[in-house]
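Every protein chain but one is kept in place in this view of the complex.
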Amino acid sequence: MESELQPSSGIFEGHCHLFPVRVYYEDTDLSGLVYHANYLKFCERARSDLLRLLGIDQRKAHEDGVGNYAVAEANLRYFIPARLDDSLTVQTECVELKAASVRLRQRLMRGGDLLVEVTVRVGFIAPSGRPRRQPDEWRKAFDDFFVKDPE
Amino acid sequence: MESELQPSSGIFEGHCHLFPVRVYYEDTDLSGLVYHANYLKFCERARSDLLRLLGIDQRKAHEDGVGNYAVAEANLRYFIPARLDDSLTVQTECVELKAASVRLRQRLMRGGDLLVEVTVRVGFIAPSGRPRRQPDEWRKAFDDFFVKDPE
Amino acid sequence: MESELQPSSGIFEGHCHLFPVRVYYEDTDLSGLVYHANYLKFCERARSDLLRLLGIDQRKAHEDGVGNYAVAEANLRYFIPARLDDSLTVQTECVELKAASVRLRQRLMRGGDLLVEVTVRVGFIAPSGRPRRQPDEWRKAFDDFFVKDPE
Partner (left out) sequence: MESELQPSSGIFEGHCHLFPVRVYYEDTDLSGLVYHANYLKFCERARSDLLRLLGIDQRKAHEDGVGNYAVAEANLRYFIPARLDDSLTVQTECVELKAASVRLRQRLMRGGDLLVEVTVRVGFIAPSGRPRRQPDEWRKAFDDFFVKDPE
């Protein structure tokens, strides 16, 4: 029975990673809609799931002092608001891959509707806070996932 | 393919509702552990899922001006901290059922370990903020779920 | 005595609004730094304070069904991370003023250091969710504050 009881987990569909999110009370504000900053949380959950599926262990890298990803840049366009109980999908594509950073395009969808579009650049940083080349095997994992010719 | 892509959803096992939660960066603080207030969010997600499975539509009740549940009391005992990437299960039982309120016992588990135990009393309130009898069909739905002889 | 006990409140300095923020445990994540989405909360607190100082009552406008501001666009550049106990200042300038929207530039400073730069476009929306001209007196309040020739 426990086997069917798993937290949300994403899947790959070609060069796109899909991740499901449910909207709860905690995500809304008194406007009745999702609070604008919380879409960044949904995107971060999707990126964490993506790393897990790529075989990248963020927690181990942090605990071993290797480093971690940090957001260097985020751009959000809000088109349609999400509401309580909505079931959303975060679509993530990798649109730029460099030695020490990755740029991702993330779209929050409700069915066929684009609610919010986010582009995020994350850089790998050493525990000192300085930029560092991401581990080779991480870069390789991203390389397969990378969209070579994004529109 | 979309059929397999669903947000976390719980199940019933006898008088117990089980709901899976993954720990993300947003949930942790600089101690490296989950921030203490966030366990209340996990519990609320589980209760929302429970209502959904019982056929109770919180959002409609709110939009139609019927009312909503509000937490009247919460007691938390923290035993073992949760960490990034942990996969947790929230076990929820109904231990008291009254005309206008419900008392639930919620246990946050990691495998067989009890991390946090929470008891929550939620009352049904009208849009005015006053206590109100919960809708009959909601009470009936809870009645089946109610543990008649809690230890 | 109560007179000295006031929550954080901002001030105007020319065309700039300054608002103080303290970093608490809730704002950090296991990296030991402020979680990236939380800077948007700091910016929103500053905007709410700015509205209050301009004599705009957001809560009343919401309760009276007039409408409220919603974020349409946000762009963040992260330069230096903030840490627990840091005392920050959010500097806010209005760089574009239209009938139904306002564009603001917000800089999170720690002393003389720029930590995060945010530009936000907020639109006024009716309870229906549709864009609406902001109330005349709100627009007038913003007009004085507006930087006519931003660099």
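To keep things simple, chains are lettered A, B and C as they appear, and every chain counts its residues starting from 1.
Here, a residue touches a chain if its C-beta (ideal position, glycine included) is under 8 Å from a C-beta of that chain, and two chains touch if they have at least 3 such contacts.
In this text, all values refer to a predicted model and were calculated from it rather than measured experimentally.
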Among the chains presented, those that the missing one touches: A, B, C
Absent-chain contact - pick from A:30, A:99 or A:114: A:30
Interface with the unshown chain - residue positions in chain C: 1, 4-8, 10-11, 13, 18, 20-22, 24-26, 41, 44-45, 48, 52, 57-59, 62, 83-85, 87-89
Positions on chain B where the hidden chain makes contact: 30-31, 33, 36-38, 40-41, 44, 62, 68, 70-78, 81, 129
Contact set of chain A toward the excluded chain (per top definition): 25-26, 28-33, 35, 37, 84
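Methods note: only the chains that are shown with their structure count from here on.
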Chain nearest the overall Cα centroid: A
Separation of chain A from chain B, taking each centre as the mean of its C-alpha atoms, in whole Å: 26
Distance from the mean Cα position of chain C to that of chain B, given in whole angstrom: 34
Separation of mean Cα positions, chain C and chain A [Å, integer]: 26
Two or more partner chains touched - positions in chain C: 30-31, 33, 37
